[in-house]
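Heads up, one of the protein chains got dropped from this complex, but the rest are sitting where they should.
Entry: chain A
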Amino acid sequence: MSANVNHSLPLEYQTEQNRLNILGFWIFLGAEIVLFATLFAVYGVLGHRYAGGPTPSDIFKLNDVLIETLLLLTSSFTCGLAVFFMRQRNMKQLLVWFVITLLLGAGFLFMEIREFIHYVHEGATMQTSAFLSSFFVLLGTHGAHVTFGIIWAVMLIIQLLQRGLTPVTARKMFIISLYWHFLDVVWIFIFTFVYLKGMVG
């Protein structure tokens, strides 16, 4: 095994197994892009069928959406910092920034759930119109990904504390960082093609 370890590379790239896992995760992200594309397509087709119910400009609130966007964008940045410090073998900074990432992610989820509850109280539910059905499915799928990411990250933090930085834990940390950045990429498109689009037209 030791013959396959290349110490000139960052921890997460040092073994063949790690490199394959990272490549595999990129391919998974390619499939995730296509998954979200189908949901955006549904929203693009049905997003203006209100069935007499509320329209986007009736229910969307710029401030709340902007706070959600900034929380997720900042969490993507702090997650990048966590990996940056991991590559300097700085376990303490890695954990600090990774926990901040999680807190920002949890803040995002809190805002989003509050937003959904607010919509439902205004009579904008999944059953109201094709616009709201496709809206909740697209946003809900993204929110479910964030929820899953938080659970995953908590488990990874426990493992980092137990095992320290090894090629295996570094690879896991790197892969979850790819996942987390990807969720922010999806959000950029939700922010633009759902929220801003809805508030323009």
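Following the convention adopted for this analysis, a contact is a pair of C-beta atoms (placed from the backbone, for glycine too) under 8 Å apart; a residue touches a chain by one contact, two chains touch by 3 or more; residues count from 1.
One rule holds for everything that comes next: contacts and distances are computed from a predicted model.
Looking at the choices "Transketolase", "4Fe-4S dicluster domain-containing protein", "Quinol oxidase subunit 4" or "Monosaccharide ABC transporter membrane protein, CUT2 family", the name in the UniProt record of the chain not drawn here is "Quinol oxidase subunit 4".
Considering the whole complex, the residue from A:Ala37, A:Ala51, A:Ile113 or A:Met155 that touches the absent chain is A:Ala37. Considering the full assembly, A:Leu66 is the residue among A:Val5, A:Ala51, A:Leu66 or A:Ile113 that touches the omitted chain.
By the touch rule set out above, chain A reaches the unshown chain at residues 9-10, 13, 19, 22-23, 26-27, 29-31, 33-34, 36-38, 40-42, 44-45, 62, 66, 69-70, 73-74, 76-77, 79-81, 84, 87, 177-178, 181-182, 184-185, 188-189, 191-193, 196-197, 199-201.
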